[in-house]
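Every protein chain of the complex appears in place save one, which is left out.
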Amino acid sequence: MDQTVIDKIKASFARQSYMTTLGAALDHIETGLVSIRAPMSDHILQQHGFAHAGVAFSMGDSAAGYAALTLMPAEAEVLTTEMKINLLAPASGDVIIAKGRVIKAGHRLTIVGADVFAITGDQEKHIAILQGTMISS
Amino acid sequence: MDQTVIDKIKASFARQSYMTTLGAALDHIETGLVSIRAPMSDHILQQHGFAHAGVAFSMGDSAAGYAALTLMPAEAEVLTTEMKINLLAPASGDVIIAKGRVIKAGHRLTIVGADVFAITGDQEKHIAILQGTMISS
Amino acid sequence: MDQTVIDKIKASFARQSYMTTLGAALDHIETGLVSIRAPMSDHILQQHGFAHAGVAFSMGDSAAGYAALTLMPAEAEVLTTEMKINLLAPASGDVIIAKGRVIKAGHRLTIVGADVFAITGDQEKHIAILQGTMISS
Partner (left out) sequence: MDQTVIDKIKASFARQSYMTTLGAALDHIETGLVSIRAPMSDHILQQHGFAHAGVAFSMGDSAAGYAALTLMPAEAEVLTTEMKINLLAPASGDVIIAKGRVIKAGHRLTIVGADVFAITGDQEKHIAILQGTMISS
């Protein structure tokens, strides 16, 4: 993959203060596939002690957005226009990892997906799946 | 409205460490309608300096969940099963407010919506709309 | 409302053979609001004898698309890019009516909603709600 694109994604991610707030870091970047991981931590929980649905959403959304960006022109920026999440299991474990992927790259609109997992030891539990649209600007 | 339900929502909200992380507070509770507000702050931004789509999602999702809870039996807990967001405008302003509402209350599943606004002075900008499903457990 | 736009919508609707197949007709056109109605009939049912979810979806989608078209430039055409439906109640009754509405009109993308009702006598039952995105081309 073009190092320019990798650097652009790293720089963009670093500007997302919200990702820092969640404790999230870029995990993997390849063409059409970007993953983001964060430790399960005490400040991202909902009322039952699991990670909030919004955490899975946010990580999945960012991972999917950067996956789209790998296939956009060098000068493009990416924004979410819409995103849907289905929650599959409670978000409990040691680490959350969101794997974004491109379903269909287009000129302006790119259709994306993301799968979010909670990891405990070497067990990976599928906790959420997202499907949505990114726009290049 | 029954004070028991109000107290239950306040106690549940207080257990959501993630809402504290976002700087969010309960703003209004009535039957079928709950709103949550948070100041726009430096630690919830995306790469362009607007609030992250995940913040609008998270606040809308929590507001909609509590709106659903106002119509559930006293002992019920509420969980999101799926939620979709359309982003309408960049999240810039002084305050974000998410207004959750019940579209159709059911025995197990409650269909909900939420509208999220960014407020600057006395200007209210509609930045996102959510539609999804809550389950009582 | 501009008669040119009304004529354009009527001509476009008349070209939709699928709407004819469903027995659907334009019911009402105003700026940002278009409704479509169809009799409940024997050839649009699912396995339990209710109208298929796809019928509510299709009518809601067309109604929302034409609602978007009322706010687009005169030469624009409209296409759905994504649409989500929540089913609220079984589609039983005499008539189905789908009411499309514009949530946020934009330059290229218009965010829309639709509510679908089943009517029995003078009773109107809310059977589905849609939220999605139209693109002008």
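Order of writing sets the chain letters: A, B and C. Residues in each chain are counted from 1.
The working rule: a contact is a pair of C-beta atoms (placed from the backbone, for glycine too) under 8 Å apart; a residue touches a chain by one contact, two chains touch by 3 or more.
This structure is a prediction, so every number in the text was calculated from the model and none was measured.
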Quick one: which of B:R37, B:K84 or B:K99 touches the chain that's been left out?
B:K84
Given the full complex, what residues of subunit B touch the hidden partner chain?
81-82, 84, 108-109, 132-133, 135
Spell out, residue by residue, where the missing chain touches subunit C.
12-13, 15-21, 42-48, 51-55, 57-59, 61-62, 77, 79-87
I need the residue numbers on subunit A that touch the omitted chain, in ascending order.
84, 86, 88-89, 103-104, 111, 126, 129, 131-133
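The criterion applied here is as follows: only the chains that are shown with their structure count from here on.
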The distance between the C-alpha centres of subunit B and subunit C, rounded to whole Å, is 28
For subunit A paired with subunit C, centre-to-centre distance based on mean C-alpha positions, whole Å:
33
Taking each chain's mean CA coordinate, subunit A and subunit B are separated, in whole Å, by 21
Pull out every residue in subunit A that's touching 2 or more other chains.
81-82, 84
